[in-house]
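A single protein chain has been removed from this complex, and every other one stays in its place.
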Amino acid sequence: MTKKGNNTKRGSVLIAGGGIGGMQAALDLADSGFKVHMIQKDPSIGGTMSMLDKTFPTGDCSMCMISPKMVEVGRHPNIVLHTLSEVTGVEGEPGDFTVTVHEQPRYVDAEKCTGCGACEKKCPKLVVSEFEQGLSKRKAIYSLLPQAVPNTRVIDPVNCLYLQRGRCKACEKFCDTGAINFDDTAKDYQLQVGAIILSPGADRYDPKIRPELGFGRWPNVVTSLQFERILSASGPFAGEIKRPSDERHPRKVAWIQCVGSRDPHNANPWCSSVCCMYATKQAVIAKEHDGSIQPTVFYMEMRAFGKDFDKYVDRAKDQYGVVYRRTMISDVKEDPDTGSLILRFAAEDGTLIEEIFDLVVLSIGFQPHADAAEFARTFGIEPNQHGFAQTSAFGPVETTRPGVYVTGIYQGPKDIPETVAQGSAVAGRSMALLGEARGTEITVQELPDEKDVAGEEPRIGVFVCHCGINISQTVDVKGVAEEMRAVPNVAYSDDLMYACAPDGQEKIKELINEHKLNRVIVASCTPRTHAPLFQDTIREVGLNKYLFELADIREQCSWCHMGQKEIATKKATEIVKMNVAKARYLQPVETDSVPVTPAAMIIGGGVAGMTSAIALADQGFDIHLVEKDDHLGGLAGNVYRTLDGSDVQAFVKEKIAAVDNHPKISVHLETEVATTGGFVGGFKTTLANGDKFDHGAIVVASGGVEYEPEEYGYKDSDRVITQRELEKQIAEGLDPGQKHYLMIQCVGSREEPLNYCSRVCCQDAIKNAIAIKEKSPSAQVTILYRDIRTYGLREDYYQKAREIGVLFVRFEPENKPQVDTGGDRLQVTAFDYVLNQNIRLHPDVVVLSTGLRPHPLTEKVGKQYKLTRNPDGFFLEAHVKLRPVDFPSEGLYVAGLAHAPKNLDETISQALAAAGRAGVLLSHDRLSVSGIISKHNRDICMSCLACFRVCPFGSPFIDEDGKVSHNEVICTGCGICAGICPAKAFQVNNFTDQQIHAMVDAATEDVFEKA
Amino acid sequence: MTVQAQAAVAEEIPSIEPLREIPTDWDPSILAFACHYCAFAAADLAGVMRLSYAHNVKIIRMPCTGKLDHSYVLRAFERGVDGLFVAG
Partner (left out) sequence: MIVGEQKPLEELWESIKDHKKVLVFGCNTCVAVCQQGGNKEAEILASLLRMKATQEGVDMEIQDSGIERQCEHEFFEKTEERVEWADAVLSTACGIGVQFMAEKYPKPIYPGLNTTFLGAVEELGVYTERCQACGQCILAQTGGICPIARCAKRVMNGPCGGSTNGKCEISKDVDCAWQLIVDRLKLLGRMDDYEKLTPIKDWSSDRAGGPRKLVREDVQHDS
């Protein structure tokens, strides 16, 4: 990082937008020593992803994935949430910006509000719910979603009876903590930050603009986002699939694709990138919810370009019976008798068909927010012609204003993992910019020494929370507290109005001291959100964090047994008793820490590896870049231009020079890793050439190779070439004698045994086709394709290619084009689905769009570091949605083609993301090991290797003595080892056999006595 | 006989007990082992949504259902639970 004079940089970053991309950036930055201000227009963070039911292609529950992240952001000591806020002005320069924020009044005091929700229940005003997409109602005082963060209700002033008409105040009357503040006012204030990240997300196309589709007119025409809510277990129909008009279960459901996308006349010209897949996912999930549903997807082109997406679509067709029809729907009519919808469309053979559906889902696309132009002006950045943030192929997360970065859909339509990757990428860019200011603005709390409770008889304190009336109206909390006093080892038991409120916490601390408590149980809400809070509380008075248990008697008792006071009280008593039983055996857990070597090794010197190397070196870390070839550059060395015409060769040269000249980067050419020992934070590597070094992280960017075609006469004729060879010809000057170029797509892709889309070939073909037409307008270019997958803003170039006369002819894999290289002229025969007959073409050159394969090194690296790969040989990330560049094993990250085929800008984003993630790790002097880990007793272990074989993280290992040892640093505490161990040599802290047995015994006290 | 064949004989499934009459006042005791990250979260969500279900289910939180040990299951049955629900 180059330092500019005495210019002091700020150790804080402002993030505008609290969706998944912004949250990822916030967590990465805050975890690595930066203060984060998160600005969010809505009353809660969460963004678009929090509205989704499930995500493709794994079918994971969206809320289950995002809610822990939201909670983490909400309680991170270094993240300040500014909800109901917007930025109104930005002054200054990179490293030192002054940002003006306008914050709307919430009318609810977050300090006093406990999130109990009593106010909401009493509010008489019903308002259409934005979050539920108009399918249900909310109150005027509300929370955006049940899992809202911050969990503070908000008054919607436009609909509040008191604020509008001066009467009501029901919420105030029923709030026990006096949190309602009708005098709250808007505030304007300034924040000083070093960098700015824009993650405002995007809006969705309003399908009312196309009245022929009937949205807003026919009740059973819904948007895809409405259908997400219909599918959602927390949605308006509690996950039952019903249609809005009569709440009947629909049988036949149609999806209409590209509503608002790929349509320059009525809507937006770009492709929204995600609709093909979400429609497929919705069809599959709908079928899973209700097997009698018959889904049909009407589409133009199936853009399943992502990792494992084609396989998912195949599964939808073959296993779920989803019908795909390649045809456009021009209008939707309602049958007034049934409320069902009549769709007219042309079949493959041209005949017109009418089909009736019970429900129609419009797959609406993304578009920038209505105020996008204003937003760009406020931040002083240039938008592109479509209103998204302007970025470049080589700088995908940099806006036109230095120090202002962009992530997510505001940079262009994209899916969740790419958004998350960009979140880590912008975090990495900010870290590089502000490097030396790291740690200057964060708060570190001073804590008293821990009390030694070893050998002490357990003295358990039980605090039963009323949670306003949330618990106490269903559970007799005083009764529960009373009963606990008689339980052995309970030294104190009482009820509390709000255990989590500041006064409640103070009281707990006082009582711990007064009664010399050495184990604490709070019986209130879920440990998932509140245990960390109480753990901090008891730590403040010197008790080890792990001497705490939270008994969940709200979510898992009072809220699900409402109106059954006796039963709920009995159950609550049992739940608390189970936790008391466990608490007797709770032991303090020492959280260990290990030193971190501030250096990284990067495997692979292609664009991904070089980008990661420079990004990490700019953060101040030492980098070892290991490349097996005698030069850097990788596959991009053979690419000349990007789709938008940028000069790839110049870019690669520039990167190589930057790597070579960087004082922090050591390049190791013509060698490979021989061995790597150690673990996260402290790896020790020896290369095949004998070089040795220590490093804390590893970025695997081992790249890919291009498929070498066997088919279509490539081996037989010089006139059959690949896109890469054509690209070279274009760069060096085309032979003017070549008048007709014919390109064949999906060569070696999207077919068994390698049934995946190589993602880059459509753009490659269109890029080269445009270049040919621009250089020689009279030349004819024909592209034989299966689906043109110019996703996102790349669609502009597909549009352009068609406009300048490139011919597109579709083929099906069952009926592939035939290339005859035998005669004087090449002859290509293909079946034309528009003409419904075979056509014969005589091109001068046949160009094969060959796919990408993982580099052969991938297998070796995979074995070396125990990294799993998908059936196609690409590395599997830790989580396909939310951890796109992490490996399950800590300290290892992936970027580029080693992960999956992708375009150059995506490789760069991902490489920056890997650098961001690695930067978070390397920024720590020491790495603290989680307390909830498996403890290995080597004395009773018989080294049977069961644990070694089943551990997904590789933490048990064969040590120098040839016996099994356990590396606690990379253990996640899942306890799979403990479950399989025949010697019982593993126990998970806080989940020991003794503790669980005690809980089982307490839970079965009743039945056991009866027996 | 080969080892495989012996094993096949050994694996013959014993006859399943006939279903017994369920007394009308039967109140089964059910214990659930739930993963902290998913099923336990789902149980929380059920509460957040105020979904009502039978009271006679108690949940023991696990760091992962991979942590489940034979002894937990057997101990619970021995002590008289009627059903176990392992979710993760």
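Just so it is clear, A and B label the chains in written order, and each chain counts residues from 1 on its own.
FYI, contacts are C-beta pairs under 8 Å (C-beta built on N, C-alpha and C of every residue); 3 or more make two chains touch, one makes a residue touch a chain.
Since this is a predicted model, take the numbers as computed values, not measurements.
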Touching the absent chain when the full complex is considered, from A:V861, A:A946, A:V969 or A:V1000: A:A946
Chain B, residues in touch with the chain not shown (by the definition above): 2-4, 6-7, 10, 12, 14, 70-71, 74-75, 77-78
Where the missing chain touches chain A, by residue: 942, 944-946, 949-950, 980-984
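Assume only the chains that are shown with their structure count from here on.
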Distance from the mean Cα position of chain B to that of chain A, given in whole angstrom: 33
Residues of chain A touching chain B in the complex: 61, 63-64, 67-68, 146-147, 233-234, 238, 526-528, 552, 554-562, 564, 567-568, 570-571, 574-575, 578, 932, 973-976, 978-979, 988, 991, 993, 996-997, 999-1001, 1003-1004, 1006-1008, 1010-1011
Interfacial residue positions of chain B with respect to chain A in the complex: 29, 31, 36-38, 40-53, 55, 58-64, 66-69, 71-72, 75-76, 79-82
